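Left out: one protein chain. Kept in place: all the others.
Moving on, here comes subunit A:
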Amino acid sequence: MSKTEQPRIPVLDALSQHFKENAHMALRNKQLRHNMRTAMDSLITKRLVSMPDENERESLRELGNHVRARALSKLPELLEKLEANLTKRGVQVHWAETTEEANQIIFDIAKRRQAKLFIKGKSMVSEELNMNHFLKKQGIEALESDMGEYIIQLDYERPSHIIMPAIHKNAKQVGHLFENKLQTPYTDDVDTLIQTGRKVLRNKFFEADIGISGVNFAVAETGSLFLVENEGNGRMSTTVPPVHIAITGIEKVVENLRDTVPLVSLLTRSALGQAITTYVNLISGPRKANELDGPEEVHLVLLDNGRTQAFADAQLRQTLNCIRCGACMNHCPVYTRIGGQAYGTVYPGPIGKIISPHLMGLDKTEDLPIASTLCGACGEVCPVKIPIPELLRRLRKEDVRPPEEPLHYVKGQGARFSRKERTMWNIWKSMNTKPNLYRKFSYLATRLRFMTPNILAWSQNHSKAKPASYTLHELAKKHLGDKK
């Protein structure tokens, strides 16, 4: 890295849930602020250009929502069908309730194959498992092959965006990183940098014992794993090593192949403004006896990790519609300013604020639901119409619900419960339901405006907020009289 390094969220803190502290640090990083703004503006434009017709865009979103909602409405049934069809094709299906279980399943496969090197395509679920770290402790190296992920792995960081894990870095920063870590001459030419990275990774595909990937859509009807990518590394990781392990959350299942058409169209357009990705992979089993290519074994690990909790509640279930395009982040004014690492969770941005509480519990993510102005930009662009602001409000409710109250929809309910705050809202309620009290309060607030308390957090960025010297109630009464 360059000498003039900006404040940076420590590597280990990228999963620390210190949202406020991390955000504070990120805001002071001018380079990050600049990179994020430029990158997000470009993605916002590209999305619009790729879906210029508003009616068509909205119809497609509606369709995407229907497809996802239908899949979720039959989730248990579709998962069973998926397992049956995959098994028929020779794919070994594993179920993991927790991240520990998933890691153990993966490790058991590795042990059996005496694996020492994993090569990975992109997989957010593997981040959820903290898999690289787990494998490292077992003496197994897991090398990222997605260029963005490779860059951040070199820099001991975590992904800051679902689709573009290194979006917070620019070419200059990557140039210095490669210079230091790969001992290549400094350049900020993007093509040269990518070639450098590719050269390093090329042989690893052949050396690796196991290839890891995520899944974009698991198709129940055909037993196929649908995977989109632009770099070809996904195809290499899933076909070259003798074993391929795909990892996915249980919600990624869709009913049939046809359902993937609108979803992939929405995914690539919403994420990058692309009509389609360079590579679209449909994996339907290991290499057959008469085939030359492909792995000997294919595994699918289906992970729950809190997803059934979201599934159990009709409103919260909508969280699981997500197809991981990242459009909500690209449009979020909060994410744009602090970047993904500040969230201290695997999934950052608006979608992370509603997924993470299910995965980790509200007690570990208590600040996330309130880290939004509810401006609605995320909901407006979500390709499958997840009502993110509505779900944020719902989680806020669970966040302040008394922990002893019997309804526990989300793990860690009542993380932000405070008797004092509740009392304050009860006073506010009385004031606004008892007109005489309200009028007395507003009269006093305006007449005693010089005594308005100074809210420190507000006055950091604003002059002191002072009430007017009279109320509208008074003006209206004087002008309109007592007419009802």
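Please note the rule applied: a residue touches a chain if its C-beta (ideal position, glycine included) is under 8 Å from a C-beta of that chain, and two chains touch if they have at least 3 such contacts; residues count from 1.
Basically, contacts and distances are computed from a predicted model.
> Just to verify: the chain that's not displayed, which of "Damage-inducible protein", "ABC transporter permease", "Fumarate hydratase, beta subunit" or "(Fe-S)-binding protein" does UniProt list as its protein name?
Of the names offered in "Damage-inducible protein", "ABC transporter permease", "Fumarate hydratase, beta subunit" or "(Fe-S)-binding protein", the one UniProt assigns to the missing chain is "(Fe-S)-binding protein".
> Of the residues listed, A:49, A:194, A:312 or A:476, which one is in contact with the missing chain?
A:476
> Taking the full complex into account, find the residue in A:200, A:257, A:280 or A:370 that is in contact with the omitted chain.
A:370
> For subunit A, enumerate the residues touching the unshown chain of the complex.
20, 23-24, 27, 33, 54-63, 66-67, 69-70, 73, 258-259, 261-262, 333-334, 337-338, 369-377, 379-380, 390, 393, 395-401, 422, 425-426, 428-429, 431-433, 435, 438-439, 442, 445-446, 455, 457-463, 465, 467-468, 470-477, 479-480, 483-484
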